[in-house]
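Every protein chain of the complex appears in place save one, which is left out.
A and B are the chain letters, set down in written order, and residue numbers restart from 1 in every chain.
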Amino acid sequence: MFNSAVDNVHDVKTLAELAQHVDGRVEGNAELRISSVATLEDARKGAITFVASSRYCQFLPNTLASAVILGETEVELCPVSAIVVDNPYLAYAKIASLLYPCLHPGGFIHSTAVIAASANISDSAFIAQNVVIGEQVEIAAGVAIGPGSVISDHCNIGKNTSLLANVTLCTGVTLGERVLVHPGAVIGADGFGIANDNGTWIKIPQLGSVRIGNDVEVGANTTIDRGALNDTIIEEGVKLDNLIQIAHNVEIGAHTVVAASVGIAGSTKIGRHCAFGGMVGIAGHIEIVDNVQVTGMSMVTKSIAKAGVYSSGIPLQGNLEWRKTAVLLKQLNHMQQRIKQLEKQAKGT
Amino acid sequence: MFNSAVDNVHDVKTLAELAQHVDGRVEGNAELRISSVATLEDARKGAITFVASSRYCQFLPNTLASAVILGETEVELCPVSAIVVDNPYLAYAKIASLLYPCLHPGGFIHSTAVIAASANISDSAFIAQNVVIGEQVEIAAGVAIGPGSVISDHCNIGKNTSLLANVTLCTGVTLGERVLVHPGAVIGADGFGIANDNGTWIKIPQLGSVRIGNDVEVGANTTIDRGALNDTIIEEGVKLDNLIQIAHNVEIGAHTVVAASVGIAGSTKIGRHCAFGGMVGIAGHIEIVDNVQVTGMSMVTKSIAKAGVYSSGIPLQGNLEWRKTAVLLKQLNHMQQRIKQLEKQAKGT
Partner (left out) sequence: MFNSAVDNVHDVKTLAELAQHVDGRVEGNAELRISSVATLEDARKGAITFVASSRYCQFLPNTLASAVILGETEVELCPVSAIVVDNPYLAYAKIASLLYPCLHPGGFIHSTAVIAASANISDSAFIAQNVVIGEQVEIAAGVAIGPGSVISDHCNIGKNTSLLANVTLCTGVTLGERVLVHPGAVIGADGFGIANDNGTWIKIPQLGSVRIGNDVEVGANTTIDRGALNDTIIEEGVKLDNLIQIAHNVEIGAHTVVAASVGIAGSTKIGRHCAFGGMVGIAGHIEIVDNVQVTGMSMVTKSIAKAGVYSSGIPLQGNLEWRKTAVLLKQLNHMQQRIKQLEKQAKGT
């Protein structure tokens, strides 16, 4: 079996090699051998750790790590060797990926996989147990398909893309290179297209598909629907968390990130480099420009034409106070009229 | 493999045949042969398109489609042949379904399917790879079960119903005819029934099941729990989008539509012909009458006794403004008292 981060096979590097990988400067022993990563509190000999935020500085003086990734300002607090960089969190991400490469034993098709005769599968692909692959599917070099996944007819999966367990791709879905799809995700199910016929609902065939760019990540149990006529499009570098709903014909621009449980309704176009907090709801048929951030649980009902940070939602109160708030919310109109009346009277005085 | 809309095998019809199918009038060449549907902008020779809303009229004069489905008012703008109807969107739905029939090669059981000896499966059913079918399951004519689906003991599946990939039906679930269940949906998992025993929680066996009527659609990764004692009931013609939670003993009336990521808590009864926007939350043990519409992200905490459109939720603001709003929301009570005080003073004057 394979996983996105194999936790018991990892590389050993010197501190100098790691520093070079992240354009950092070594303070201390450049020949130290580093074989793992850990938190400031848990790191022991052989491990490198990091200080990504000043609130963790308190743990730095007592760390038992072999080395620490940190910024210029933390160097003097550090009791051990260090890699000094501008952005310790980013450097940590790169070093952890180097030490814990995501590997699978390529060139393997499990005997229980059921593969259509017309499918075209690279010799270096890894196909796990009970995978089902349909007609005329194209699977490129280095692809890994996890157990129980279903790849329907006419799908096209780019180089080094990984689907973990029990993933479903419906007909004609295209995934780019280095895409990572987590368990239970469903890509290409029918969009929710219905037309009313005197009170009953007639299904509208969903004839588009889904196109996903390079380096996209799709979270567990997330659903991305196929387009009604044209395709639903997720551009390169988009990162989607778990349990997200992306409706038909949505387009998400490159390098946008979406946290868990967000819902995006049909035909909405979202720009590049946006960020959406968890459980945000986004209405259909709207446009959101590049570089928009929306905080968690916000309700987005209209297009957003200007980059910036946006929010909505009512903060938590004690239940008894909230009950009063809830009543008053319904009386806002009345409250405003009373103010108007007072203003009239005051003017009259 | 099969899919809900097979995109490479479809029928060819004349414009006259299509018009007759939707009780429409042909303008232009009734003998035109139509083999596909497409948008106004993308349609080419052989394709029919449609104008469902006046905002798309701008694309009509330049369409390269062979024909257009439209209303009386758009006829004169149309540069090609047309089918004229009262409701172009509905006519499009019917024509698309006619041109792209949802077919599967019936009468087929894949060799990897694992089927209990006591299951009763129609000769015309289609059972895909790695399907598991339990004891005393009844599968009617024309049913299709997609790869990796699990049909537990005592389930009953009506004629021409389709389950796509990796669907799970738990024990004793009943599906009507022409039901369509998308990948990853789970029907009949235990309801969330627990009783508190001095701080720990005791599970209450969930002994009811789920009954789903004819022509229901269930979206990807949607969950419909079994009842505690009686059944959870979804009546005919209900359309459920993706990632919806329907708790135990909920009842949903015929022809109601529910958009994605809605949650409906236990024992709530919802009427017929209702419509719920995405991410609406509905409390348990309430009743909602027929013909109620609730807009997206609304919070429904009480029964709704009167048909109509209902809403809640705070619209989006810039983050800095919203921070002020959020503070003031907690001060509504204080604000009201200040108004009261001013009114008292004004009266005193």
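Points worth noting:
FYI, a residue touches a chain if its C-beta (ideal position, glycine included) is under 8 Å from a C-beta of that chain, and two chains touch if they have at least 3 such contacts.
Note that the structure is a prediction, hence the values are computed from the model and not measured.
Contact with the chain that does not appear here is found for just one residue of B:E17, B:E138, B:D153 or B:E287, B:D153. Interface note for the absent chain: among A:G184, A:G227 or A:G271, the touching residue is A:G184. The omitted chain makes contact with chain B at the following residues, 112, 114, 116, 130, 132, 134-135, 148, 150, 152-154, 166, 168, 170-172, 184, 186, 189-190, 192-197, 199-207, 209, 221, 223, 225, 229-230, 243, 245, 247, 261, 263, 265, 279, 281, 283, 294-295, 298-302, 304, 308-315, 317, 321, 324-325, 328-329, 331, 335, 338-339, 342, 345-346, 349.
Summarising the interface, chain A meets the missing chain with residues 1, 3-8, 37-39, 42, 87, 89-90, 92-94, 96-97, 100, 102, 110, 112, 128-130, 146-148, 164-166, 180, 182-184, 215, 217, 219-221, 237, 239, 241-243, 255, 257, 259-261, 273, 278-279, 296-297, 313-319, 322-323, 326, 329-330, 332-333, 335-336, 339, 342-343, 346, 349.
Note that in this section only the chains that are shown with their structure count from here on.
Chain A and chain B have Cα centroids separated by 26 Å.
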